[in-house]
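Only one protein chain is missing from this complex, and each of the others stays in its spot.
Going in written order, the chains are labelled A, B and C, and every chain counts its residues from 1.
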Amino acid sequence: MSNATVAALPASKATVNDQIKYRSQAVAKPYFVAAIGLFIGQILFGLIIGLQYFKGDFLFPAIPFGTARMVHTNLLIVWLLFGFMGAGYFLIPEECERELYSPKLAIITFWVFLVAGALTIVGYLGLPYNVLAHLTGNDLLPTMGRGYLEQPLITKVGIVLVALSFLFNLSMTLLSGRKTSISIVMMLGLWGLAIFFLFSFVNPNNLVLDKYFWWWVVHLWVEGVWELIMGAMLAFVLVKVTGVDREIIEKWLYLIIAMTLITGIIGTGHHYFWIGTPGYWQLLGSVFSALEPVPFFMMTVFAFNMVKRRRREHPNQAATLWALGTGVMSFLGAGVWGFLGTLSVVNYYTHGTQLTAAHGHMAFYGAYAMVVLTMISYTMPLLRGREANSAAAQKLEKTAFWVMTLAIVGITLSLTAAAVTQVSLQRLSASPLPFMETQQHIMPMYWARFGFGLCFFTGLMMYVTSFFVTGKRES
Amino acid sequence: MSASFTKSTARNIFYGGSVFFFLIFLGLTVDTTMAVPSHNAKAQLTDAAVRGKKIWETRNCAGCHTLIGEGAFFAPELGNVYVRRGPEFIKGWMKAMPTNVPGRRQMPQFNLNDAQLDDLVAFLKYSSQINTNNWPPNIEG
Amino acid sequence: MREQSLALTEAQPARHVPECHVPGDLAMWFFILAELAVFGVFFLVYGVYRRQQPALFAEGQSHLDLLLPTLNTLLLIAGSACMVAAVKRFAQDRQRAARQSLLLAMVFGSGFLVCKLYELVGKFMAGISLSSNDFWMFYLSLTVFHFLHVVLGMVIVAAVWWMARDGRYGPGRLDGVETAAAYWHMVDLVWLVLFALVYVAR
């Protein structure tokens, strides 16, 4: 463990990094590196399942679709969590104007989380799922086998412990430091994340209630507390790269997240249309979730406004690009594509089709992947001892931004076309086709989606390469 | 134009609004939890169905299938498969997997015994009895 | 927007020429617009459902008594008038009178809540719930949702009343009161449409 501590803290190196204000912020670095590593893994498994959609027996029976998908979605969650945690360890000391309460605890937490995550993935791939469930105590408290929450019980408990250690560390830092709106919103979001994760331990036998509280994790995460984290991270980067008065950025932050929760909390109802819950959710879910695009739109306008009114030209232009991209893509993915299927009269036909997949891909990338990449783009140069990367590195990073973003647009459009076909043949038609027969008609769209997936992977590789590009920084 | 826009008001609206709407959501949750049994009066959650739910979960069925529209979109909807195909078909299907037809999507062989298959069928019967407000639009799911 | 942050630091000079002025804090206006949007969508969806099932809605409405809601409308309007009076009196630095107006607004608000609660309890006792039928679903979600807004309005007015103890509000320092008043008037405005639509328009 001491090796790790030494590796993560540049203080022991010959030169002291003068780009970061507090030495302990350096613990963010391994978190970001791990996040990018897991991101690559997520995309690789995404390519596998993308391929299996049209070449059904690919890698069967070694890696069946269900297993590969589970790895794809779980890696997504875990790398985003690594990103959030890295962001927390960087952002909170800077905002609080003091060193982290315990850098050592942060490094221990990092290794525990990484090893536990890796073991879980190995378990998914190396063992039949029911054997894994049996070995890890699922018989004591059955929690596995539900989307995104497939982790074994011991992993779930581990996640809670890691989250507690992380939150303890940051909260102690915050309590004795300067309290800014950005840091408070960040902490509220992170605490909310941990609290709502506790509902992953709730798994009633009654399928309706099971599904009802499953959404308390999934929806209240991505359309609730995660948006606080996202807003805080975006606001932090905007304060830094635009030099706009913190007071202005913070009041907009409060207003945007207020709108998010006002619409998003009861907006959970858009998942309660058909799962055995009373009919009034069709009314409440439609009304409130119809307004969920509003805060995303405000966030886009906000980001562009702040950049337009910037008071300095920050040399890290790539970070600014990522910040603006987050605004636009989260509005498109979460706002527009979310709205497409959110009204109960439409959702009746689109529920459980590829439209959900289309929305999910663009929203997760546009909101959460991009905000973490924004944070990484801003902080990694600092953590590596320079204000910004060289012009050549930034150029490559910006190209990677466009390749990945356009690829996700391509994936979303392919899946939307797939959804239109699926809904018309399987749901709307007077003589509806069976599921598998409908799938045959969608094959070209799945080919296209896989092609865009390869583009995305190319973009990701360019992004990773940009970290190794050296060159002189333009003055 | 004169207008004030203060951080403290924005903050108060955030805290007040969030608490306000979360309390409403809690109230609705209480109402829903109480209404679920009568809304789903036809759904028989038998012991076999409870055991079947565990089989459904520990075989990661939702990794490929949807159940009442939730899960993965790789394989057919199973919330109403009991009605669409019937119990014997389901059991026969589970035993016949995988088809090993080249290029086609493959479902693993889970090696369930007869009692487990009965439990799984009981669970799928239960799920088909849930009052989904008439979803899906047709039997194909 | 940059001028706005300046506006709050300086006391506004007395103006005689009417000029553009947003009553209260802009943040509150964003909140008000969001609330209006929610209620607006609710009302329009009600309109669509009612058009599809006119008999069901007419039958449900025939069980609604008009006396209490009419009284409630009068109470809310009176409360709104008190809020206007309160702002005006703070502007004239008549602290005592202004705080009395706030108190009176809360009295009217409480009256509304009592009447409404009586009406709702009666409905619950009659076995009506959100799941009874489409009319009662709309009736309960709209009226209970609005009821909770009156409660929130009362909390805001009470907070202003409490903070007004040490003369925080006065000429040129009206933002807090105007913000609370704007919210209260919004709750009133929504009720006027709700009253007409759910109780009277048969």
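In this section, a residue touches a chain if its C-beta (ideal position, glycine included) is under 8 Å from a C-beta of that chain, and two chains touch if they have at least 3 such contacts.
We take it that contacts and distances are computed from a predicted model.
Novice: What name does the UniProt record list for the absent chain among "Heme exporter protein D", "Peptide/nickel transport system permease protein", "NADH-quinone oxidoreductase subunit M" or "Cytochrome C oxidase subunit IV"?
Specialist: UniProt lists the chain that is not shown as "Cytochrome C oxidase subunit IV".
Novice: Could you tell me which of the visible chains the hidden chain touches?
Specialist: C
Novice: Looking at the full complex, which residue from C:A27, C:A91 or C:I156 touches the chain that isn't shown here?
Specialist: C:A91
Novice: Under the stated touch rule, tell me which residues of chain C contact the chain that is not displayed.
Specialist: Touching the chain left out of view, chain C contributes residues 15-16, 18-23, 29, 33, 36-37, 40, 43-44, 47-48, 50-51, 66, 70, 73-74, 77-78, 80-81, 83-85, 87-88, 91, 178, 181-182, 185-186, 188-189, 192-193, 195-197, 199-202.
The rule is simple: only the chains that are shown with their structure count from here on.
Novice: Based on C-beta pairs in contact, work out which chain pair has the most and send it over.
Specialist: Here the largest contact count links A-B.
Novice: Take the average of all CA coordinates in chain B, do the same for chain C, and state the distance between these two points in whole angstrom.
Specialist: Computed from C-alpha means, the inter-chain centre distance equals 40 Å.
Novice: Using mean CA coordinates as chain centres, what's the gap between chain A and chain B in Å?
Specialist: 24
Novice: Please set out, as single numbers or ranges, the residues of chain A touching at least two other chains.
Specialist: Residue numbers touching two or more other chains: 247, 251, 254-255, 258, 262, 278-279, 284.
Novice: Two-or-more-chain contact residues of chain C, please, as numbers and ranges.
Specialist: If we look for residues of chain C contacting two or more partner chains, we find 1, 5, 27, 30-31, 130-131.
Novice: Report the residues of chain A in contact with chain C in the complex, numbered from low to high.
Specialist: 245, 247-248, 251, 254-255, 258-259, 262-263, 278-280, 283-284, 286-288, 290-291, 294, 305, 309
Novice: For chain C, which residues are in contact with chain B within the complex?
Specialist: It comes out as residues 1, 4-5, 7-8, 12, 19-22, 24-28, 30-31, 129-131, 145, 148, 152, 155-156, 175, 179.
Novice: Spell out the part of chain B that touches chain C in their complex, as residue ranges.
Specialist: 1-6, 9-10, 13, 16-17, 20, 24, 31, 35, 39
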